[in-house]
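Reviewing the structure listed below.
Only a single protein chain was left out; the remaining protein chains are all shown in position.
First chain written, first letter: the chains are A and B, and each begins at residue 1.
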Amino acid sequence: MRDNLLDVENLSMRFGGLLAIDDLSFSAKKDNITSIIGPNGAGKTTVFNCLTGFYKATSGSMFLNKDNKKLDLKKFSDFKVAQKAGVARTFQNIRLFPQMSVLENMMVAQHNKLMIASGFSILGLLNAPSFLKKEKEAVEISKYWLDIINLTNRADDNAGDLPYGDQRKLEIVRAMCINPHLLCLDEPAAGLNAKESAELNKLLLFIKNEKKTGILLIEHDMSVVMGISDHVVVLNYGKKIFEGTAKETKNSPEVIEAYLGTED
Amino acid sequence: MNKNFFQSSIKDSLFTGLIALALFGPIVGLRTVAVNEALVVQPKWLVVGLIVLACTIGRFLINIYTFKKEQRRGEPSSISKIITNFLDTKGAQIALGAVIFSVIFPFMPFADRYWMDIAIMMMTYIMLGWGLNIVIGLAGLLDLGYVAFYAVGAYSYALFAIHFGWSFWICLPLAGLFAGLFGILLGFPVLRLRGDYLAIVTLAFGEMIRILLLNWYDLTKGPDGLTGIPRPSFFGLPFKRYPDEGVETFHTFFGLEYSPMQRIIFLYYLILILALITNFFTIKIRKLPVGRAWEALREDEIACKSLGVNPRNTKLTAFAVGAMFGGFAGSFFATRQAFISPESFTFIESAIIVAIVVLGGMGSQTGVVLSTIFLIGLIEVFRDFESYRMIAFGGAMVLIMVFRPKGILATRKPTITMRKEK
Partner (left out) sequence: MEYFLQQLINGLTLGSVYGLIAIGYTMVYGIIGMINFAHGDIFMVGAFVALISFILFALTSIALPIVLLLTLLIAMVFTACYGWTVEKLAYKPLRKSFRLAPLISALGMSIVLQNYVQAAQGARIKTLQPVIQGGFNFFEDSNFTVTLSYLQIFIVIVTIVLMAIFTLFITRTALGRAQRACEQDRTMTALMGINVDRTISMTFIIGSSLASVAGMMFVMYYGVIDFYIGFLAGIKAFTAAVLGGIGSIPGAMLGGLLIGLIETFWSGYISIEYKDIAAFSTLVIVLIFFPTGFLGKPDIEKV
């Protein structure tokens, strides 16, 4: 399966007596938006936490196809998943750096390359031209993304002062600044109004089509899921109960049962 | 003023008085004194009575004041806001003025030995504050054992200078590096701990180092301390009235009359330069990727991890850089005193430096200067009242946290702006 971006095989995660993910396998294709849906407590966020190294999966494997190399994500601990494997993520309850400016948020996301450019601070302390050039480039990249979400004019304001919807979008473009292979979004539409979630759809499609970045999406907002997903994975009690296109999912009796319960 | 309110505030004040009586009655009112090797109790009811009265009336006045304040709500009268605004707009000029003032300070007519000593002491605390500001203010790591690095710097300077006879300018960077190395060694295991645990562990490390200095007699001479630490010289010219045969001194070289103040002034400039280096270094590094990562870690460590920032290495650099400046300050302390003992490196020193940083406003360089002048000034003014001044100091820490938890200068300037790029 050469064109798969992500292969999750037999993944399980146990917390004490609770089996939060139970033998889960699924794949995500390149340049696709793959949605993971399911009722609350189905284990969606836990899947993300395993993928991005915040939890150590109990068993199973996760492989990322990067430049035709198969990377075993289990081998990377938290920050290395982002640094080395290029898996970026956002959080259910937005995690910006609230007391830092919007631009600074974007710059922190480009930390690793800037760190090398600054010669681990030594060239930076000496104001080396090579570093200043790289820093300028990083600002340009930030500006590029901020232009897309219309936040350039607020670049110097504290991220915590932005309205909620803008914070959501900022968190997404900030994650894009690490130049990821796979972008994992944890309920990006939560708390957005209809107009904002339409804008979100546009942004995600732009990332998919123009940036050729695979997206893994956890979402409850069906207008987002059904509108942009190429592939949907449905979880319930840690198990995969269905997998298919958005349309197939909508009509699947198993999925309806999981959400609405059985008729007895 | 309505009657109900009056009654309840009197009741409340009387209750306060009762609590005050319970608090101060036994501890203040019954002072234990040793007479012929046996303890007897000396009653001091008058003092207790006065304190209780003061508490009762004070509480009553507070009640009435807050009542009045509630009546005319909405009048912004925050002095701190005015100061903050003033410093924001005139910040550069004030900083320049302060630097110029510090440079010409030794030649002021009033700058006698006493003032110079205070100035040197304050400058040392400012430098320590700036050093710790990197750790607490920028990286958000509450380090309660900072004095350990100060001690390591002082002792390694002293040992290098005494045993190898190396000059100040060799020992100083060595001591700084040594302290920095120590920071890495101590930081490596502890930096993944949560904030409050980290605070306690650093405190424990600080105390362990002091106990080690106290008991490792062969190396440190224990409680006797190290004596005869060489005084610094002005590029090889010693500050001595009667130099050894054939050695040129500072005053003979420049054809001056000998005065002990020359050495003091030299020391003053030395610490001024060291402190300014610390300051410029911090201002600069804050704008580098590593500095931004420090602040980002302080804001949200999990978000940092998700962006591929290595939290441990980043914290470790903050810890090591802070420790290094602590070490430099320690070297200066050793050469200035010519004598060091573990007594100078107790936990209370760490607490003072932490208070300076926190009161100043975490991360604010100007704040550190202001709070040093305030706190060290406070301690200095009450010099003759040993324990009262520490009560005032501890009380100040509580009051700052209660009324202005972000410190004197709470505003933060972004490290990079878009507007400039246009």
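Heads up, the rule we're going with is that a contact is a pair of C-beta atoms (placed from the backbone, for glycine too) under 8 Å apart; a residue touches a chain by one contact, two chains touch by 3 or more.
Just so you know, these numbers come straight off a predicted model, no measurement behind them.
Undergrad: Among the options B:F105, B:F160, B:F205 or B:Y268, which residue touches the chain absent from this view?
TA: Looking across B:F105, B:F160, B:F205 or B:Y268, the contact with the absent chain belongs to B:F205.
Undergrad: Specify the residue from the set B:I273, B:I348 or B:V381 that touches the hidden chain.
TA: Missing-chain contact among the listed residues: B:I348.
Undergrad: Quickly run down the residues of chain B that touch the omitted chain.
TA: Contacting residues on chain B, toward the hidden partner: 19, 22-28, 30-34, 37-41, 142, 144, 189-190, 193, 195-197, 199-201, 203-205, 207-208, 211-212, 215, 302, 347-348, 351, 354-355, 358, 387-388, 390-391, 393-398, 401-402, 405.
Following the convention adopted for this analysis, only the chains that are shown with their structure count from here on.
Undergrad: I'd like the Å distance between the centres of chain A and chain B, where a centre is the mean of that chain's Cα atoms.
TA: Each chain's C-alpha centroid was found; their separation is 43 Å.
Undergrad: Quick one: in the complex, what on chain B touches chain A?
TA: It is residues 281, 284-285, 288-290, 292-293, 295-296, 299-300, 302-311, 317, 412, 414-419, 421 of chain B that touch chain A.
Undergrad: In the complex of these two chains, what residues of chain A are touching chain B?
TA: Those residues of chain A that touch chain B are 52-54, 78-84, 88-91, 95-101, 103-105, 107-109, 111-112, 114-115, 117-118, 120-121, 124-125, 135-136, 139, 143, 152, 155-156, 174-175, 177-178.
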